[in-house]
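One protein chain is absent from this view; the other protein chains keep their places.
The letters A and B name the chains in turn, as written, and every chain counts its residues from 1.
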Amino acid sequence: MKKALLLLLSLVLVLSMAVGCSNSEPTTTTESSQTSESKEEPKVEPQYGGTVTFAYTQPFKGVLMRAYYAGEDDDLILNFMHEGFLTTGDDLKTYPYIAEYEQSADHKVFTFKIKQGVKWHNGDELTVEDWKYALEVIAHPDYDGSRYSNVEMIVGVDEYHAGTADSISGIKVIDPYTIEITVKEAQVNTLDNLWSYPEPSKYLEGIAVKDLASHPKVRQNPIGIGPFKVKKIQPGEFVEFERFDDYWQGKPYLDGVIYKIIDADLSNGLLENGEVDIIQIPSSQYQEIKKLTNINLFEEAALAYSYLGFDFGRYDAEKEEVVMDNPKFQNKQLRQAMAYALDRQGLIDAFSNGLGTIIDTPMPVVSWAKAPDSELTHYDYNPEKAKQLLDEAGYKDVDGDGLREDPQGKKFTVSLLAMSGSEIAEPRAQAILQMWKEVGLNAELNGGTLKEFNLFYDLVQNDDPTVEVFMGAWGLASDPDPSGLWRKADSWNFPRWYTEESDRLIKEGVGEKAFDENYRKQVYVDWQKIVNDELPMIYLWSPIDVYAANKRVNNVDANSFTIQKDVHLWWVTQ
Amino acid sequence: MLTYTLRRIAVMIPIMILLSMVVFSLAKMMPGDALSGRIDPTNSSPEYISAMKEKLGYNDPVHIQYLRWMNDILHGDFGNSFIHKMPVSQLIGLRVYNTLFLTLLALFFTYIFAFIMGMYAGKHPYTLGDNMIATYNYLGFALPSFFAGLMAIYLFALKLQWVPASGSIGTGVDVNTIAFYVSKLKHTILPALVLGMLSTAGYTQFLRNDIIESSRKDYVRTARAKGTSESIIYNKHILRNSIIPIVTFLGFDIGGLLGGAVITETIFTYPGIGSLFIDSLTNRDYSVVMTITMMLSIMTLIGNLIADLLYGVVDPRIRLD
Partner (left out) sequence: MDPVVEHNTTKIPLNHQKSPSPWVIARRKFLKNKIAMIALVFLVFITVISFLAPYITTEDPAKVNIAKLMKAPSADNWLGTDNGGRDIFTRLLYGGRVSLTIGFIATLNITIIGTLIGAVAGYFGGKVDAWLMRFTDFIMVFPFLIFVIVLNAIFPKSGISALIFVISVLGWGGVARLVRSKVLSEKENDYIAAAISIGTPASKVIYKHLLPNVISTVIVQATILLASMIVFETGISFLGFGVPQTIPSWGNMISPARNPNVIQFKPWIWMPPGIVLTLTILSVNFVGEGLKDAFNPKSNR
């Protein structure tokens, strides 16, 4: 379940720092060949027992509650100990899991029936009250996490959030296993966005919402309904899990799991000597780890992409809409020329060990809604074409200094805003500038320096006048709906670009007719054709995540967002 | 003595107040919510920000805000860490023991090596051993701590693999078992050695020079003339006099207990106050940055005070008033 991923800046940070990028062989984007091998192996009966060490390379915060956690560090912990009512499949669609559901003909009322006999780690039984409690926590006036948008669609949430109602009128508990949730309007992706993680309402009873995130019951002794329960937490360093025998899908094979924070530089050695079984590897060590014989590698295109955005104007906070009043990059040929001038594969190979897939549309590579490549313009590396387009658009070198002037004959510079964060950030930005210079554009770094992450987004969000082209990254949700980042009304529409047609299609994509999946897909393909041609941002690449798993661990499989699939079925050959 | 101490403390108070004002203004000048860490920087909704600003009283006059902030601080409320999602005081509490362990261990190394090398060099000046120690001292002065740390990691952790390269504790060990302390020590020893061995240089040289100087003093000559054995002269007469000035350094050492290991902790990703400070700076977790800044400044002031007082205790010729 990665619904909550949408727009999480912390994720973007992780991405921009780790930027694992493309693989030269496009065949490995969905499921790697090694995966199928490891699937064939377990002809032998699974065995009980053993412990698996799962490593991560950044210290974790330990906010172990789905409603509050912020980063991947805690997400990975929660994946072992807790589960949601619904689940996301490899194809990024939402499926029933602990809850089955029916919806009314107008798609506004959902009736969920949950499985009976599901137990919390402390022995309490899971009921729909736990779900109601979770929704109420997020909707509470004192809630200061970032998940409000996941409950916003429920009828009566606004009143509850404002403190004028004691309960959320759209949530009706029918019996301990049945709950009815009414949403404000029919949307095809309601279930993709609706918050579906329960919280232990009895266990957390009596704790004020504002104290939850720092309460010992969340930080030191969290409980869930997942296959492993927390045994010991050493803050920032490791978490020890032990098997939860009453897990609703049956007793897990493993005795326990250790979630361990390791130093990224040791991943290679620790994988080799077996101290670490499973890890998402740092892309900088890809070459070394690839040579190890005792591990399987899983390479998956991540739900994220990097881009170079053009600034078209500003966001009018009062009217809550985008105003396209910056003429600098209004010329489509200029934007396309700047895309043709970039050797994206070269950048991926040089700075990300080749771990990235080139994209020409802002859609996850694995999404069912992604437009086929045949329908899109591919902006391959073609400096000659870039020069030709610039000539056509009137950007010519009139004063003979080797740099192009704008069509009015005035000096033309492009300033690139780029983030600091990793040691490759600086050379990579310089390389991009050089590629533009090679086609005659006078490109320079904004302010002469890289900007720290927060300052970067400060400048972009507040439409600082110096912002022209900026290199950002987005994490994506499983649902393809581009709302939130692309519409006229979206404050996170950073290029400050929209067209009536694009807005119409985005609305259509979640409209009434979109309940027909083929129709919805066609809408998104049409929309992608627009943004692919108009190019309000140069789409760079989608990083490829590489997971390594020791061959002794069986039943391990990865998809585009996790390797923690069915962890209760993991078992080790002893 | 007492009046001097009281007067020094009285003088420190205005400095602290001035310092708090500077920290407060710097925090206000920073983008985002540097003081309390309660506004989510990733939430850009204008309504959210203005509502939070109203709630936190950021629309009040500046001096009211300052007084409220000071009041909170005096009541032990340093705001929340945005990144770590917990009160800053609690966060610092988690890290402070690691730092103290590291710096005290480093200090232990510093003094041990300084005594051994300083005494040897002082006793045998201008010999091969003295020259080697002098060479070491020059290197210790010249090696920047971050480069020394990198070299140590490269050699001892990565190439020779004697000790882990980072962290403060291994997994799978229970608190308060022998394995726990062994693991802790294994993780701390390399950064502590780097930290301690570099600052040894200054102490060694001081001790050596002092011993040489004392050995030329009249009372030593007298003792020697009387036929007192060399070892007694050194251990009884000279050393006792030479150790005393070193004690005054202890004040500065105390001042640097929390903040002296910023770079070392960062390089070894050792979870202490210093690495927390740098991480918070990079992540703009300003409430943490401000609290640590205040803390380190106050520690420095206290350290200077102790150094001055010790100086007076040790050397009665210094008039303290």
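Just so it is clear, a contact is a pair of C-beta atoms (placed from the backbone, for glycine too) under 8 Å apart; a residue touches a chain by one contact, two chains touch by 3 or more.
Predicted, not measured: the structure shown is a model, and the values here were computed from it.
Visitor: Which listed residue (B:Asn98, B:Thr188, B:Thr266 or B:Ser287) would be found touching the missing chain in the intact complex?
Guide: With B:Asn98, B:Thr188, B:Thr266 or B:Ser287 as choices, the missing chain is touched by B:Thr266.
Visitor: Can you work out which residue in B:Thr5, B:Asn209 or B:Thr228 touches the chain that's missing from view?
Guide: Counting the whole complex, the residue in contact with the absent chain is B:Asn209.
Visitor: Among B:Met30, B:Val163 or B:Ile244, exactly one should touch the missing chain; which is it?
Guide: B:Met30
Visitor: Contact with the hidden chain only, please: which subunit A residues?
Guide: Per the touch rule, subunit A residues meeting the hidden chain are 263-266, 282, 284-285, 288, 343, 346-347, 349-351, 420, 422-428, 430-431, 434, 445, 447-451, 455.
Visitor: Tell me which stretches of subunit B touch the chain missing from the display.
Guide: So the residues of subunit B touching the missing chain come out as 11, 14-15, 18-19, 22-23, 26, 29-31, 138-139, 141-147, 150-151, 153-154, 158, 202, 205-206, 209, 249, 263, 266-267, 278, 281-282, 289-290, 293, 297, 300-301, 304.
Here is the rule we use: only the chains that are shown with their structure count from here on.
Visitor: Using CA atom averages as chain centres, what separation in Å is found between subunit A and subunit B?
Guide: 41
Visitor: Of all residues in subunit A, which touch subunit B in the complex?
Guide: By the definition above, subunit A touches subunit B via 8-10, 53, 59, 61, 63, 68, 70, 144, 146, 213-214, 219, 232, 234-238, 240, 258, 260-261, 263, 265-266, 317, 452-455, 458, 461, 491-492.
Visitor: Quick check: in the complex, which residue numbers of subunit B touch subunit A?
Guide: By the definition above, subunit B touches subunit A via 31-32, 38, 40-46, 83-87, 90, 94, 158, 164-169, 171-172, 174, 269, 271, 282-284.
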